[in-house]
Structures are given as C-alpha cells and as structure tokens.
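What follows is one structure encoded as structure tokens, with my remarks underneath.
Excerpt of the complex: some chains, original placement.
In this document, chain identifiers A, B and C correspond to the written order of the chains, with residue numbering beginning at 1 in each.
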Amino acid sequence: MSEGRVVGNIRRADADVIAGLAAAGVATVHEAGSAALLAPDIRPIQQGARVAGSAVTVACPPGDNLMLHAAVEAVEPGDILVVTTTSPSHHGMFGELLAVSVVARGCRGLVIDAGVRDVAELRSMGFPVWTRVIHAQGTTKTGVGSVNVAVCCGGAEVNPGDVVVADDDGVAIVAREQAEAVLEASRRRLDKEEETKARLSSGELGLDMYGFRRRLHDLGVRWVDAGEE
Amino acid sequence: MSEGRVVGNIRRADADVIAGLAAAGVATVHEAGSAALLAPDIRPIQQGARVAGSAVTVACPPGDNLMLHAAVEAVEPGDILVVTTTSPSHHGMFGELLAVSVVARGCRGLVIDAGVRDVAELRSMGFPVWTRVIHAQGTTKTGVGSVNVAVCCGGAEVNPGDVVVADDDGVAIVAREQAEAVLEASRRRLDKEEETKARLSSGELGLDMYGFRRRLHDLGVRWVDAGEE
Amino acid sequence: MSEGRVVGNIRRADADVIAGLAAAGVATVHEAGSAALLAPDIRPIQQGARVAGSAVTVACPPGDNLMLHAAVEAVEPGDILVVTTTSPSHHGMFGELLAVSVVARGCRGLVIDAGVRDVAELRSMGFPVWTRVIHAQGTTKTGVGSVNVAVCCGGAEVNPGDVVVADDDGVAIVAREQAEAVLEASRRRLDKEEETKARLSSGELGLDMYGFRRRLHDLGVRWVDAGEE
C-alpha cells in the first residue's frame, strides 16, 4: 500500500457480453450468476440509468483524488470507473471536470465508495454515477494510491476488468472470467420470467405455480380465519 | 413465533372511508387522529404517490420471502401489503414478479421494513412502494412466518385491516376501528386549513392569527435589534 | 439558552453579490472561498434548485416550532430560513402552512437540521428545502428559542445575515463580510473552468494539464502493464 501503481493493458470482457449484461440488469445478473453486490448505500444520483462496463479500479487516500487523474488515462471506451478510498471519507472526490475528461475517453459511468459533487451538472450531462454520498467538500491532490489493482468497494472485491453492472437497484460485479456464463444464465432466467410474469398477471398464484403451498403445509403453517385463532 | 399462520377473512374498513383518508394524506391523518407514523427511514421509491388501503400484514424470517407468496392469496382489491422481518435484513424481498402478482389481485401498494429490488420496473408499473432499502440481494424461500397477524413495521404496530395511508411524507397507520372518526377529524382540519392558507398567503402572520405573539411574550422572549443585544 | 431573543434589523449582504453567488453554486463557492459546508445528510427534497439568500437563523427546542412563527416576521424578501434544534429531533417542524406564510414574505428557501413534512405540497409550490429528514411527526408550540442568533446547523456555524448558497450538492455558508470577495474568487474560478472544460473535452489529460504526471512520478508511482507486476 505504501507504493503506488498504475496498471495498464488490463484484460476486459467481450463487448457483446458486456452489452448483454447491461440489458439484463443488476437483479437478474445477481440472481443468475451469484454476482457480488455492492452495499446498498452506494446509490445512483439519477433514475433510469442501466449500464455495464469494464472496471477501471482506483484506490485513493481519503480526501485526495490525485490518482483519479492517473485513472483517466487508463480509461478506454466502455469502461466504468470504480473508486474507493483507503479509509472512509465523505469528500467530493469527483465532479464535472473529471466527468468531462472521462466522457471524452468513452467512460460509461462512475461507481464510488466516497463522495461526488456537481451532481446537477453530472445529471444534465447524462453521466451516470453511483455514490455513497453527495458532498461538495474539496480534495487535495498529493496522495499516492493505485489504479487497476484489486479494490474493496462497497464491501465487495472488484478486480480490474471485471464487468460492472449498475442500475436503479445498485451495482453488481461479475468476474471477467465468468461474464459469458453469467450472461447465458441471465438470458435463460429472463426467458423464463416472461412466461412467469404472464401467468402471474393473469391471476395464477405463485403458491401453486412454484409448489409453495405444499411447502408451507409441510413447514406447519396453518390457514385460519380471523377470530378462529 | 415458531409456528406460522395465514389468517383469512380479516375485517377491513369501509372503502369510502379509506378513499377519504387517501385524499387527506399522511400529515393530515396523523395530526387529526394521532395516527401512528412509521419511522422516517421507510421511504417511497417514487414521487407523488398518495394511497390508502387495508393492511395485509406479513412477518418473514430475515432474507426469506416464502410467506410473501402466501400473502398474495390473502390480498383483496384495495389492500396494501405491510411486510416486516423478524430480525433486521437488507435483502431485496420483493420485486417485479411479486408486484405483477399482487397487482393482478388489486393490491394498491407495498410498505416494507426490509429491501426491494427491480425498482425501475416497479416505478414504470406505477406500483407504489415504501421501503427501508433498495437492494438486489436474493432471498431463500424456506422460512416460516405469518400473514395477517399483528406486526412491528418501522417501529409501529400494524394490525391486519388497519388503514395504511402513504405518500411522500411517509406512512401512517390508522386503527380500523378509528378510521371513520379520523376521517371526520381530517376533513374538519382540511376545511380549516384552506382558510388559514388564504390568510397566510395574503401576508397575515401566524404570530397574530394563533395568538403566539402573546405566548412568546409570556415565555419571556424579547425582541431586540441587532447590535443592541 | 434559557431566555429567548428575536433579533431584528440584521445586516445582509448586497443583493447583487447574493445573486452572483447563487449563479456560481455550492461547489464553486466552497472551493473559491473556503465556504463552510453543511453536513451531507442535509439533503434537498427537490432536484435542480440553486438559490442563495441571507440567513434568518432559528434555534428551536426539539419537536417544538413556536419560534418558527416568530421567525416568519423577521423574513425579508431574499432571505433563507436556517433552522436547527437544540437537541437532535426528527419531528416535521415545517410544512405547507409555514411555507405559504414565508413565501408571502419573499423567502427563497429553507435549510433545516431537523424534519419537514407536506413535501409533495412544498415541491409543487416550488419552495426549495434542504432537510435532514422527511417526517410527518407533529410538533408542540410551547418552547422558547431564538431568532437571528448564531446557530450550529448541520455541523457548521451560521450567523444571521450570512449568505446561504444551496443546490443539489448541498448547502454552503458564506460569511456576510466575505461575500463579495468570495464572489470575485468564484467568478475567476468559473472563467478558468470554462477553458479547462474545453481542453478536457477535447481529450487533453489533467495529468498533463495540471502537471500531475510529474508529481506522481516524484511520489514513486510506477506505471506497469497487467501481468508484469
């Protein structure tokens, strides 16, 4: 930790696979492939965004965003920045200028276990952000950290090149090596859900469709009328 | 707690009374009838919804939503699901499929002291939800709980058939037996507020209208100019 | 604290200066002039508002909003109410009626280190609010406090007549005496940012533009390729 590294030429998942995972969304990808979820206090600053991209990871000292500038250079089109600090911090580590810079390089979004600012500008740019806090507090630019190393973000381990899937439900991390398999499982799951949705919508009960009525009986659950208890 | 029950044929308040309470909204109903309020960390996932309905209560083990499937069958048109877990949990207990299922039965909304997911889909369905957390974390379907028993949700006791009123201010619970009286008090309050609003809007001061100037004097409050203190 | 005061004739900053600070926004004003920031858990109830005004400060007992009625009379056009309680409280201290009343006097917004209610109505009135919590819990009107004294709000000291700047990033406080200097510094900063934004947008790197590449080298950061580590 005492020495910093900026790692280049990281491996990324196939672009089509990433696009497929974006379409599936966080909840499906999580269920289909046991994808790790970031803690739910990492929240979107906008509604309706659903993106996926390759993780460019950044570890900064608390309240110092110098390494974010090194990370910009590491961003390729389709990447998502995943930022953490080595100790909890509420500083606004990322704002409009950094957003302009990474968007110029094709960055698809930001996931940060710290703070952001200029959220009105970020929203109007259409640059999606998932963050722990919104705070204008300024940062120093003097601290050593690393880019594209394994980081802990929102309680989950993220490796550079992992596929980040993010939407209104939060953020899921799919290991790069498993991305294709998770996509296939997600698609199977989505196919099945369409049919399930139609049946439920027509009034059929999950109790019967999934066999849960019997399970409840077996678990000793009793059906009674109010007043009879 | 070790044995589960699903209670049917609960009593509900009159539909007109429920509609009237929805129109009054949470703050008015709370003030008019001392309605219990759920803790303020149970927040809406949407803006602008204002609903009321009869509580169908559900108590689940943490991270297990099997009982929600039993609850679906207990839902009648105009009901609102009120869900809690027996120990704190951040799991996404409720999502799009359950929403499709309860909407098919006429459910008006969900209040949950745990987590939900698929919030983009829930919002686009127009199904209103008040929840403690948004999290995609999946659940098991193996645990025993109960439907339509008294539960603690958001720090307040909710009995099956109580009237749940929910809007952007949060969630209020009106005991079924008191629903009619609370509605009448709410209407009296609303009537009075219209006139008060007009007077305040024209510049009249609450200090004078409510007699607070005298009260402040009696309490020893002094009016001074800056610099004179 | 045991005796209350309502202080009138406070000094305010120049209206043009206040307008300029509003245009600059919270993040710029904070960076330009080291403006104090309120804690980030004081959040807006709306999106897109950006206002500035002179602080009319109010200190209330927890759960009692009598002093807010005294504060209404102290409001002049262009003011922003800054409300705190002497002990932490989640009550809904401010709602539609008080909003109607202060809007009639030209108030531009509310910053409160406690709770508000009637948020649907406040939003549709276009009255901007920054608050710690949304909660319908009613208040008493019997307690002594003060208006236009120094208060601690959101962890920061606010003096009556200070310039409050508030937007989606939160709330900044500019001391009245420094308002003009902060405005000038903000404008210089904004001028520079336009140029910076253009360069970053065209693909230039902050690493080079700010000289950070050399700084990172000097700090011992190494650039390596994945697999070479």
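Note that in this section contacts are C-beta pairs under 8 Å (C-beta built on N, C-alpha and C of every residue); 3 or more make two chains touch, one makes a residue touch a chain.
A quick note: this is a predicted structure, and the numbers were derived from the prediction, not measured.
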Inset, instruction - Enter the number of copies in the whole complex; the displayed portion holds 3. - result: 6
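We adopt the following convention: only the chains that are shown with their structure count from here on.
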Legend entry - For chain A and chain B, chains touching each: C
Inset, instruction - Examine where the copies chain B and chain C touch and state whether the two sides share over half of their residue numbers (same) or under half (different). - result: different
Inset, instruction - Mind checking the centre-to-centre distance between chain B and chain C? Centres are C-alpha means, answer in whole Å. - result: 30
Legend entry - In the complex, chain B residues that touch chain C: 25-27, 30-31, 37, 40, 43, 47-48, 50, 167-170, 172, 193, 196-197, 200-203, 205-207, 210, 212, 215-216, 219-227, 229
Legend entry - Parts of chain B lying in touch with chain A, wherever the complex brings them together: 3-11, 66, 69-70, 72-73, 90, 92, 95-98, 100-101, 103-105, 115, 117-120, 123, 133-138, 141-142, 144, 146, 148, 160
